[in-house]
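Only one protein chain is missing from this complex, and each of the others stays in its spot.
Presenting chain A:
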Amino acid sequence: GIPLIALALTLPWILFPTPSTRWLNNRLITLQGWFINRFTQQLLLPLNLGGHKWAVLLTSLMLFLITLNMLGLLPYTFTPTTQLSLNMGLAVPLWLATVIIGMRNQPTAALGHLLPEGTPVPLIPVLIIIETISLFIRPLALGVRLTANLTAGHLLIQLIATAAFVLLPMMPTVAILTSIVLFLLTLLEIAVAMIQAYVFVLLLSLYL
């Protein structure tokens, strides 16, 4: 085959030109700048000043994941986020950072999140255990969610494409399978939404 790795390594650099020093830019840079601004604005809305420090990290994380997933939709590409190791490597440190920062700055408030308001007194011990479990499950959930969604999507595409390809000599079924693949592809381009979910959940754990 053709060493597509060369193309895969070089072409993505075109996608994000460095923002120029001009006041009015071309369309691509204008759109990217607008998108990043809107996203950051939405992201920082519920946060107080301490949370604003996370803006760069979260926005760049979001862009990273979007690019990774969208490029993974192209044929003969590899999506790193289908590997559990990468996603856990992103999820666990960030989650741990939010927990530790919360604990260091306001230990009582951070621990207080473990108990929702207005619980009847006998339920308190059980509820604390449950909340702790949910707290610790969060990084697992984040990482595994991303991995599972992307892997499942890619797998489905490949399987259905193989099936359609094999069935090509026998016509009608192919047509139906084609339409299914197409539809699945459009759905998969909601990999972006996955990223929104990832970053947003990360944001939600920012009770800083």
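Going forward, contacts are C-beta pairs under 8 Å (C-beta built on N, C-alpha and C of every residue); 3 or more make two chains touch, one makes a residue touch a chain; residues count from 1.
Note that contacts and distances are computed from a predicted model.
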Name per UniProt, for the chain absent here [options: "Leucine carboxyl methyltransferase 1", "ER membrane protein complex subunit 1", "Guanine nucleotide exchange protein SMCR8" or "ATP synthase subunit b"]: "ATP synthase subunit b"
Candidates A:Asn26, A:Ser60 or A:Asn105 - the one touching the absent chain: A:Asn26
Touch list for chain A against the chain that is not drawn: 1-2, 21-28, 30-31, 34, 73-76, 157-158, 161-162, 164-166, 178, 181-182, 185-186, 189
